[in-house]
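For this view, one protein chain was removed and the others were kept in their places.
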Amino acid sequence: MGITSKKEFEKNDFPVLDSYEGGSIILTQLDALVNWARSNSVWPLTFGTRCCAIEFMAVGASRHDMARFGYEVARATPRQADMIIISGSINYKMAPVLKRLYDQIADPKYVIAMGACAVSGGPFYYNSYSIVKGADHVIPVDIYVPGCPPRPEALLYAFLQLQKKIKREKNFKKQLKK
Amino acid sequence: MAEFSEKYIITDEIKADEYLVNIGPQHPSTHGVLRLLTRLEGEIVHNVEPHIGYIHSGIEKMTEALSYPQIVHLTDRMDYLSAHMNNEAVCLCVENALQVEVPERVKYIRTIFDELQRLASHQLWWCASGMDLGALTAFFYGLRDREDILDIFEETCGARLTLNYSVPGGVMFDIHPNFQKSVKAFITKFRKKLPEYDKLLTDNIIFQNRTKGVGVLSKEDAIAFGVTGPTGRASGFSCDVRKHHPYSAYPYIKFDEKLGTDGDSFMRWKVRMDEMWESMNIIEQLIDNIPEGDFAVKMKGVIKLPEGEFYQRVESARGEFGVYIVSDGKKNPYRVKFRSPGFSNLFTINHIAKGWKIADLVAIMATFDLVIPDIDR
Partner (left out) sequence: MKRGREIVGIVGKRKPDSVCKTSQRFDRMVNKKNKVKGNKDIGLSVTSRNKEVNLAQSETNQAMTNEQLIEQLTSANPDAVVKQGSQYPEITVAHDKLHAFMQNIKSDSSLAFDYLVCETGVDYPEFIQVVYHLESTSHRHFMVVKANTENRETATLDTVSDIWPTAEFHECEIYDLLGIRFNNHPNLRRYFLDDTWGHPLRKDFHDDIHVVER
């Protein structure tokens, strides 16, 4: 077996070079290995403000079961979590709290804005005096999931998109260049 | 058995050996973004001050710029677990003000949806409060069975959570041809499942020891604090709006108002479990008799209420939900107030949690079944 083509390399993160009895040799980049590990173990924070939180719970429960994709359990403290799912609207009283929670998460951290409220203010965009018009006014958002509330499948799709995004990250190249 | 330490009840000034602990706004046991400022001595709660407003969205102000059919769709964003009851309250209020009589079919459909929604809400309460008390299995059991109800909702009106099914004058679409069949299938299934719930928690000795006698709310206090719903009924306060001011199809059916005696956490739990049986009985009485006819009456394109004030109360899954509309004859209301059950229920917490341990505070919170956007609006 020779070195696989570039196309094949992109398809599988880890092309198998050769197989022996008792093991095989894998050739890959350090980036790919780290991202593979990271993207398959992203633990969300239990953070829910409004109705979307119920759909988030449904995703965590038996039928939809987000643990299939490596989003194993929701942690109650930001120090053990890797990502926030902003499920519901954020108002001006809550915004500093959200910012503090985000700051407490260890890097690398990711944010999914779930539902119209977190994306843009949703049903509370017009005439509401206390809702922040989109959670991205407070913290940076990686993935936006529209819907009021989004279906569990939509959130699962967002999880997959986030994994794709994590896999594209370059952690080491930059440092080597420097 | 949790111990109630009466000698520790001291209210006013902070003593040297007291300290303040802040629970929330982001805490799993507060079921949302509620903040409880507790004053403790050791583990014993001396004072709880609820701080709300972390999800206040000014719905009452927003309604002043909206027309009545639009308001209906905002209401299920308040108490999203009893979305259909909230929708129905506004619709009934508008219909009463205009003196529109809706077809019988609509009444039956609305009532069945009410009870299905109540079942779904109590299931979610069951799994969330089981989780609060340390039983993670409850979370998976409850949400597994809840999905069946959501499927029924989805079949008929396309939404799982925020239904938007009621509109002034009727319901938005007719029920799905499979509706009756799937509701009946669900009830047969759930009648077998509910004893499982009891086996897991209600009959569980650890669970009983954590809840029995904890956080007693007397009947007089329940009335004085305006505590309604299963929480108030557990204290013996007969406050079921379905019974005392029947609306929709409730006058046609027979059902028991489940009243508790001791008003402790276990009784609040028990009343909700019994209400699930009762809801299924109600649905079974109605499901075969849905009359033929229209699913809505034709309303005017622009609905204008006559000048005046209108109040409508319905029984949501958490208690008495009220809509108060002040109209000045235009197509927008002058002022709308939503009387939410959670708001009144929440503020008894200081009254009944004093003197208990902080772990009992969680048990009390769990059996109150709070939904925070319902409190904050």
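A and B are the chain letters, set down in written order, and residue numbers restart from 1 in every chain.
Keep this in mind: a residue touches a chain if its C-beta (ideal position, glycine included) is under 8 Å from a C-beta of that chain, and two chains touch if they have at least 3 such contacts.
Remember, it's a predicted structure, so these values are computed and weren't measured experimentally.
Novice: If I'm reading the header right, one chain is hidden. Which shown chains does it touch across the whole complex?
Specialist: A, B
Novice: For the chain left out of this view, which of B:Asn22, B:Asn178, B:Thr261 or B:Asn289 touches it?
Specialist: Counting the whole complex, the residue in contact with the absent chain is B:Thr261.
Novice: Of B:Ala135, B:Ala159 or B:Ile223, which residue touches the hidden chain?
Specialist: B:Ile223
Novice: From the listed residues B:Phe179, B:Tyr252 or B:Phe347, report the one that touches the chain absent from this view.
Specialist: Once the missing chain is taken into account, the touching residue is B:Phe347.
Novice: Which listed residue (B:Trp125, B:Phe237 or B:Tyr250) would be found touching the missing chain in the intact complex?
Specialist: B:Phe237
Novice: When the complex is taken as a whole, what residues of subunit B touch the one chain not shown?
Specialist: So the residues of subunit B touching the unseen chain are 1, 51-53, 56, 58, 60-61, 65, 96, 191, 194-195, 198-199, 202-205, 208-209, 212-213, 221, 223-226, 236-239, 244, 256-262, 266-267, 270-271, 273-274, 277, 281, 308-311, 313, 320, 322, 324, 326, 334-335, 337, 339, 343-344, 347, 351, 376.
Novice: Residues on subunit A that touch the omitted chain in the whole complex?
Specialist: Contacting residues on subunit A, toward the hidden partner: 92-93, 125-130, 133.
We adopt the following convention: only the chains that are shown with their structure count from here on.
Novice: Using the average of all C-alpha atoms in each chain as its centre, how far is it in Å between subunit A and subunit B?
Specialist: It comes to 32 Å between the two C-alpha centres.
Novice: Can you tell me which positions in subunit A touch subunit B when the two form their complex?
Specialist: Going through subunit A, the ones touching subunit B are 46-51, 53-55, 57-58, 61-63, 76, 88-89, 91, 93-94, 97, 101, 123-124, 126-131, 148-149, 151.
Novice: Touching residues of subunit B toward subunit A in the complex: what are they?
Specialist: So the residues of subunit B in touch with subunit A come to 25-28, 32-33, 53-59, 61-62, 64-65, 73-74, 76-77, 80-81, 124, 127-128, 139-140, 143-144, 146-147, 150, 160-162, 372-373.
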